[in-house]
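Following this message is one structure expressed as structure tokens.
All protein chains of the complex are present and in place, except for one that has been dropped.
Note that the chains take the letters A and B in the order they are written out, and that residue 1 is the start of every chain.
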Amino acid sequence: MNKVTNQNRWLLAGGLSLLAITGLVSAQDAPTAASATAAAAEATFTVNNLWLLISAFLVFIMHLGFSTLESGLTQKKNCVNILFKNVFIISTGVLTYYIWGFNAHYPGASPFSVEDGGTVDWNGIFALGSMAAPGEGDQTSAYGDYTYWTDFIFQAMFAATAATIVSGAVAERIKLGKFMIFALLLVGIAYPLAGSWHWGTGILAKFGFYDFAGSTVVHAFGGFAALACCILLGARKGKYTESGIKPILGHSMPLAAIGVFLLWFGWYGFNGGSVLNADPAAVSLVFVTTTLSACSGAVAAMIVSKVVLKKPDLSMALNGILAGLVGITAGPDVIPPTLSILVGAISGVIVVFSILFFDKIKIDDPVGAISVHGICGIWGTLAVALFGGGAATIVGQLVGIVMVCAFAFVFSFVVFLILKIVGGVRVSEEEEAEGLDVAEHGAPAYGVS
Amino acid sequence: MNKVTNQNRWLLAGGLSLLAITGLVSAQDAPTAASATAAAAEATFTVNNLWLLISAFLVFIMHLGFSTLESGLTQKKNCVNILFKNVFIISTGVLTYYIWGFNAHYPGASPFSVEDGGTVDWNGIFALGSMAAPGEGDQTSAYGDYTYWTDFIFQAMFAATAATIVSGAVAERIKLGKFMIFALLLVGIAYPLAGSWHWGTGILAKFGFYDFAGSTVVHAFGGFAALACCILLGARKGKYTESGIKPILGHSMPLAAIGVFLLWFGWYGFNGGSVLNADPAAVSLVFVTTTLSACSGAVAAMIVSKVVLKKPDLSMALNGILAGLVGITAGPDVIPPTLSILVGAISGVIVVFSILFFDKIKIDDPVGAISVHGICGIWGTLAVALFGGGAATIVGQLVGIVMVCAFAFVFSFVVFLILKIVGGVRVSEEEEAEGLDVAEHGAPAYGVS
Partner (left out) sequence: MNKVTNQNRWLLAGGLSLLAITGLVSAQDAPTAASATAAAAEATFTVNNLWLLISAFLVFIMHLGFSTLESGLTQKKNCVNILFKNVFIISTGVLTYYIWGFNAHYPGASPFSVEDGGTVDWNGIFALGSMAAPGEGDQTSAYGDYTYWTDFIFQAMFAATAATIVSGAVAERIKLGKFMIFALLLVGIAYPLAGSWHWGTGILAKFGFYDFAGSTVVHAFGGFAALACCILLGARKGKYTESGIKPILGHSMPLAAIGVFLLWFGWYGFNGGSVLNADPAAVSLVFVTTTLSACSGAVAAMIVSKVVLKKPDLSMALNGILAGLVGITAGPDVIPPTLSILVGAISGVIVVFSILFFDKIKIDDPVGAISVHGICGIWGTLAVALFGGGAATIVGQLVGIVMVCAFAFVFSFVVFLILKIVGGVRVSEEEEAEGLDVAEHGAPAYGVS
């Protein structure tokens, strides 16, 4: 083997694998331009598909980010409850998306679709069944850059995000069972429906609505669902008193920081994967705008918190990062890097004042989810019209924002109101005081010994 | 530079790198079908190799997952000890695999191999030495999709896993030194030997044994090694009393949750990388079945714990995720997605009852490793025969399960018994009460100020 040069081995190994893949010619035949073209196309397909799969596991780890962020910013006595909810959300979110959401998500396939007035896409459902074995026909998706299953797993990881946003806002006082029912309905029905307006050839496309990776259809959607729930749920006991607002401290800032850094990490898949292939120019630009916006969001929130709160506030800095990430998510592919710094900076300013505002009107959101995802999601969607170079119009963006946020709010308000009427959505004062870990799960998060 | 169009630059850059790589033609010559074919093959080789390297670092991070899971589910006073053991395992595991295991792992190369009756593969050992510089001949592995070093690093990250499984089961009462010796022997000798039966042209292949990424040869192997150790080691003081089983709470559920999410994250490399190339259809299917099984494992464990334990138990939900992941690991490439949900759900049911069973027969396993890896590993291996579409037979699977698990149990029992006879394997009652951190390491895990 030592006699063979490396170069020849490249050709040998390469040629063999090429032949193995294309199966066009036997080992005897000489390669042709056609076989070479097919081999090159297959290599491109493979790297595009691989990037989507990598993006899928990056978006997956965001669920750990949400878990640690939400548990870190809340009290020790409710930590198990939050972790349990997050495990429930990712698990049931993917399963419901498999059974139902994936078919419902795309116009023409959606039983709720405005397009086709609600006929179930049996082909789609059949496809799921027929997709059992690898190598089958319809494993290359409509997009041509990745397989059917890659499309599914990337989208499924997104799906559960909306419910996760809500779980932070309603933390420390919601009944576990009621939250589970609400999360299932939100992820299983409302999210795919709103998504179906946007993605593919959805109705919002007709208005020129542009939302690259989901500032509105994912984040603002989740933020306004959370707002509806927080209004109906009420504030945690002892937060708003005659003597003013009593901040309820989170129990672990390291957990919160781990959460934000993991969310930032995962966002490279959330935004970068939304390019839907590995195009070097597009993906690298998205990485840069996403990073710059996160950084300027943090710096802006640090400065504003120092000026307004008279101290450099870590939780505001962390929310500033998330604000910048949510803000750029609608247009990381069309907003120039220098302007993405502006988008993030404005997000970082907005999030601090928004959090203070919701506290002033006594809407209790322990982690600031409504401000980070809801308000900054709206800002980011508008920013595309302002800085995106004609990719979208203010009117088109507003139409999408209003439709999606109003729907998320109304759907959540109605469903959560029904759940409230039927047995209540809030734990008892005793359970809230004791903490949900012992009350709902019979075990504390931290052992004593 | 602005005059050059992007397309031409693609061709220029591409053409140059192509020529640089193949070295077939000078910059003057026009590209030929042969040179184009070589370039395409090289691109395919590069993306396949890259996916294996990515999988290697994903499997690496599983060792952090095990570290935080095991320390989270055990007591505060033994946290340093568990972290130290995990650092020891990954460090020595990779080194012993480099010096010895990699050569021993593959039939024909194994001094223990059933095939060639035990002649040391000096070529293999020489190869390690000769592989110093890049660009050398034997850097493309036998598989043709990745380099020799990629093969090594991916396999090396797997190797240490078996010992890590044991470390959780024997936590809180084992002598550090004795565990170190046992781990070295398990990873250095027993694991490569059992692996050599399975991988490549191992004897188990003759029985049609199918275990894609190691439900049996990695997880059940580790689980049954752990069982042997737990039997010889005995339960932690105060766990089993006349008045019944006294649960010993873990000291940090957030740490445990971080561990499980990181293990799930790393499993995309563990199973996805076991495809051994970046084939879009195969890898995406493995991602989907692995994810669905983890999700249904969690949901099943949540339901069963609610019904049996009368509460939604977080640690059971987390073990349900791991059970689903272990369960699908034998056949993520051949079990259809819809059936992978069933595989995971059954795993989630099994793990809860298995954990309760081992507690009933007073085998103390602080983290449930025997149930998660041992019992669910067996189930997953059988599941391939049931749902894998003829990829394997019940008989063939049983032969592999019995051979591997019996060997792991007997090897571990004998080695650990010898260690027990020679100076004991268990710390004193005083040390156990005080905690291993101060007793063995002279420092607590958590400072007071």
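Here, a residue touches a chain if its C-beta (ideal position, glycine included) is under 8 Å from a C-beta of that chain, and two chains touch if they have at least 3 such contacts.
The structure presented is a predicted model; accordingly, all values stated were derived computationally and were not measured.
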Which of these, A:A160, A:V304, A:I341 or A:M403, touches the one chain of the complex that we don't see? A:I341
Candidate in contact with the missing chain, chosen from A:G168, A:G188, A:G272 or A:G327: A:G272
Using the touch definition up top, pick the residue from A:M302, A:V351 or A:I401 that touches the left-out chain. A:M302
Would you mind spotting which of A:A257, A:V304 or A:V343 touches the chain that isn't drawn? A:A257
For subunit B, residues touching the missing partner are 1-2, 4-7, 9-11, 13-18, 21, 30-33, 35-37, 39-40, 42-47, 49-50, 53-54, 56-57, 60-61, 63-64, 67-68, 71-72, 79-80, 83-84, 86-88, 90-92, 94-95, 98, 128-129, 131-136, 139, 146-150, 152-153, 156, 176, 252, 255, 258, 281, 440-449
Subunit A positions in touch with the non-displayed chain are 6, 21-24, 33-34, 36-45, 47-48, 50-51, 54, 58, 75-77, 135-140, 144-145, 248-254, 257-258, 261-262, 264-265, 268, 272, 278-285, 287-288, 291-292, 294-296, 298-299, 302, 311-315, 317-318, 321, 333-334, 336-339, 341, 389, 435
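Throughout what follows, only the chains that are shown with their structure count from here on.
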Distance between the centres, which are taken as Cα means, of subunit B and subunit A, whole angstrom: 29
